[in-house]
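A single protein chain has been removed from this complex, and every other one stays in its place.
To keep things simple, chains are lettered A, B and C as they appear, and every chain counts its residues starting from 1.
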Amino acid sequence: MKRIALLLICTLLIGVVSFSASAADPIVVGFITALTGSTSLWGTQERNGAVLAADEINAKGGVLGRQIKLIVYDHKGQPAEGVSAYRRLVDQDKAVVVGGTHFSNISLAIAPVAEQKRVPIIGQAIEPKVTVPEPGKVNRYTFLAQPSSAQQGQMMARFGYENLGLRKAAVLADKSNSYSTSQAEAFAETFKALGGEVVSYIEYAGGTMDFKAFITQIKSKSPDVMFLPQYAQAGGLQVRQSKELGLNVTILGSNSLSDQNYIDACGGIQNAAGTYHLFNVNFDDPKFAPFHKAYEAKYGEPVQTYHTVFGYDDIYLIADAITRAGKVDPEAIRDALETIKGVPVLAGDGMFTMNPATHQPVSMPSWIFRWAADGSRVPERLIYPVE
Amino acid sequence: MLFQQIVNGISVGSMYALLAVGFSLVYNILGIANFSHGAMIALGAFFSYWIARYLAVPVPVAILASIAFTGLSSALVELVTLRILRKRGQGSLYFFIASLTVFNLVTAVLVYISRGNIVSYPRAFLSGTFTIGNLYIPWIDAGMLLISIVCLAVLSYVMFKTRFGLAVRAASFSIKAAQLMGMDIDAIIQGVFFVSGTLAGVTGALLGVKYAVYPYIGNFVYMALFACVVGGLGNLTGAVLGGLLIGLLETLVSAYISSAISPALTFAFLVVILLLRPQGLAGRATEEKI
Amino acid sequence: MSFLEGVLILTGIVAIVAQGVYVLTGLTGLFSLGQASFMAVGAYSAGIANLRFGLGFIPSLCVGVVAALLASFVVGAPSLKLKKTYFSLATIAFGYGVESVLNVSTWTGGSIGLIGVANITRVWHVAIALGLVLWVVRNFKLSRYGRACVSVRTDETAAQVYGVNAFATKQMAFSLAAALAGLGGGLYAFYLGYLSPDMFGIPVSSEYLVMVFFGGLGSQTGAFAASVLLTALMEMLRTAAEWRVILYCLIILITLMFRPTGLFGSWELSFGRRRNGSAPPDSPGALAGGARK
Partner (left out) sequence: MLELKKVNVRYGAIQALKDVNLRVERQTIVALIGANGAGKSSLLNAVSGIVPYTGEISWNGKLLPHHPPAIVRAGVAQVPEGRQVFSNLTVYENLLAGAYVNWSKQRIEKNIERVFSLFPRLKERASQSAGTMSGGERQMLAIGRGLMSEPSLLLIDEPSLGLSPILTTEVLALIQQVNEQGVTVLLVEQNARKSLEIAHRGYVLQNGKVVMEGTGRELLNDPAIQEAYLGVSGCA
């Protein structure tokens, strides 16, 4: 009997999952990010930023006179989980627009579902295929709110070639991560087009922790620059291990190398100093003062990574779209997202304009930073992508 | 360049060897993979980091303290999982799943506490490099090799010269026969978990120094399993050889064959080795245990 | 497709794959950490058949199942003759192999993944497939092949003395499990419409193992119930945010401690005559090389 009861419970549970009523008084905005798993630091920062923005907007009276109800779900870093989270937000919680995911693979999985469900999602997954699955085609309901990986790789290559006068590049890319490979490809392509030489282009398997085999190879080609489109941990280890093997070249890296973690993974600022990386947010800009103040007041600790800004900006872009749509309707909000123009944000140069043809931002610039010996980020220059 | 690559390979291999030895201790006595070893690796890394950072003690002291902690944690895991299962008449098979779950649980807790953050030790320990001719040898790698050797020497003293070691080796052959000799098998298993936990703690802390401290550092346990099997089960020398072989193979495959699919190729090589030499590298073709 | 339908489809797919793990681990005593990789083979083959060769839903699924079957022979032929531990190791190697090939190959879309597979799978597809699978596995268990599997698990040498071809029996169980994983993978491909290599790693395989133990190693009913329960549990815990995975692991661990033989042990739901499943003995299987008491 007990076991039959257990069986019954199993079947009932599935029903219970779907059981959450929603009184649709406030405007429900969904948010999907990694609250568990290896990128949960970024995910929780993104969520904190989003919650902060929603609170600010609500304190000012909300949108269209209604409050925003932000519901955040975890995707565990797994595409199927992301899709379930999206469906749950749309079906159960009746979200009219969804923000988030910094994972290209998860956004790639959600994109076709969003086409069916017709509820827009705007996030930070920088793989261009998220919004443009094939040339000439755009996913109607999926949007990107930062420069794409192709643009980021291109900007780094131009900075290295034009501003630092580097000519012989080595590239190290994580073959299991499209964030890494797509930036690496864009970098190599641009660098060669400018007239530089890519002396070594190594793609390694995901999960590698010991890069000495590759660094030894790279060293034998004597490049003058290494491009490391990596997450902070891998990038830091690569830098640390190349110093250990006596390879001292200029390091160019992706936006993840702006994390404080990067310095730790490098084994200290003495190794990290001199690294150039990209970052479309300059926290030293006075305009961030109120943001920092509000964040610290709410969470009792300083901002950890720039992902906080991503969550924060996402919600303001969504709020703007809902306001301009004039009604709480996913289709109208989608149209409004597509036509975002000159909306103030914290990232980039402070203004956000969406390209309706690609659903990616128009000419969103990034800062190039250099890690200084005292552990501060020194902004070198603001660089715009070439469209 | 080849010599440099061999040095690189040995440095990775010595670490795998240390991992594999700790792992094989429990394997030998229970005949089952203990994945909670991975949890102990991660705890060792985090605990020594926390001590070094928040109590501001030198890194070696922090590592020693964390070793005691991981040893005790490992014994605790034995107490709340394996002991209960054994009392209920269930043996090592169910412990395998329990240990896997403990591993996942500890990783999840560390993700929660550290928020998935990557951290490094506050002050440089064994940083820098020395050179011999064209060879670059990082101090940390040399240090790890040395510490591995010391650990293995201590372990072989314990295993071959002490009463406890005798009991462990006897129990590795047959738990029943060991009990008939008046050996307290619960205490012995607990002791083995403790020793295995301390080894995991050392390795975890050193991995933390060498790479970084992060919640998924325990995933190195899969390498330990591989090294242990390739070397020949039930054989501590084999575990060391297996670890060194995997480290070298991985590095050389990455350097000279293919970097992107090096794990797959490395494992394929290992499977071929096992097909050619089913008893493992150092395994003798002794009779099957009962 | 609604959220609820999505959850039901995922649950069904998990249940199908878990039935394969039940045959392999529960009946035959083999431990595979490569079941998710067989899912990957099935999913990618089905997806590519549909995307690049324009095959329909059912033919593509068949392609996926056949591909997984072929892979099971490639992995099983050398490794199943050896100790069970080496077999487990070979499945880990296979897992790494599949993941790196998928990452490298442009044919499969590399790390970006396979984009644009049709969204076809519906609840009733999965329901029919699951029903069939449950029926097949139940009959397999009760057939002489199923008994051969049990005898190989209990004592391989003795089984051979009684005329059971241990290698063939293990290969059969392995291939059946692979085929079910391939089927699950195919349905998954047409449910998600997108595939990437990181969906099918060794951690996913180990989740399936835990699932079958959670349900009760000797019970087909248990494997089914566990896949439903645990999938639902993970979904319900979504609201627990950061605590989600911790709670999930704790619940499994505590259950295993209080019911070491899993929820159902070796009990089977049967209609009509009550039938007791074969109790799994405590003979360590794979990952437990030197088998001893």
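To be clear about the criterion, contacts are C-beta pairs under 8 Å (C-beta built on N, C-alpha and C of every residue); 3 or more make two chains touch, one makes a residue touch a chain.
Bear in mind that the values here come from a model prediction, so they are computed numbers and not experimental data.
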item: Omitted chain - touching chains that are shown; value: B
item: Residue, one of B:53, B:83 or B:169, that touches the chain absent here; value: B:169
item: Contact residue for the chain not shown (choose from B:181, B:257 or B:272); value: B:181
item: Positions on subunit B where the hidden chain makes contact; value: 163, 166-167, 169-170, 172-174, 176-185, 234, 286-287, 290
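The working rule: only the chains that are shown with their structure count from here on.
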item: Chain contact graph, described as a line, ring, star, complete graph or other shape; value: complete
item: From subunit C, the most remote chain by mean C-alpha position; value: A
item: Approximate Å spacing (C-alpha centroids) for the pair subunit A, subunit C; value: 34
item: Overlap residues in subunit C, where contacts from two or more other chains coincide; value: 99-100, 103-104, 242, 245
item: Shared interface positions of subunit B, touching two or more other chains; value: 108, 111-112, 260-264
item: In the complex, subunit C residues that touch subunit A; value: 1-4, 6-8, 10-11, 99-100, 103-104, 110-113, 115-116, 119, 188, 192-194, 196-199, 221, 225, 228-229, 232-233, 235-236, 238-239, 241-242, 244-245, 263-264, 267, 269
item: In the complex, subunit A residues that touch subunit B; value: 34, 36-44, 175, 202-205, 207-210, 212-214, 216-217, 220, 232-233, 236-237, 241, 243-246, 261, 264-268, 304
item: Contact set on subunit A toward subunit C in their complex; value: 3-4, 6-7, 9-11, 13-14, 16-18, 35-37, 40, 44, 72-74, 76-80, 83-85, 87-88, 90-92, 104-105, 108-109, 111-113, 116, 127, 129, 133-134, 174-178, 181-182, 203, 205-206
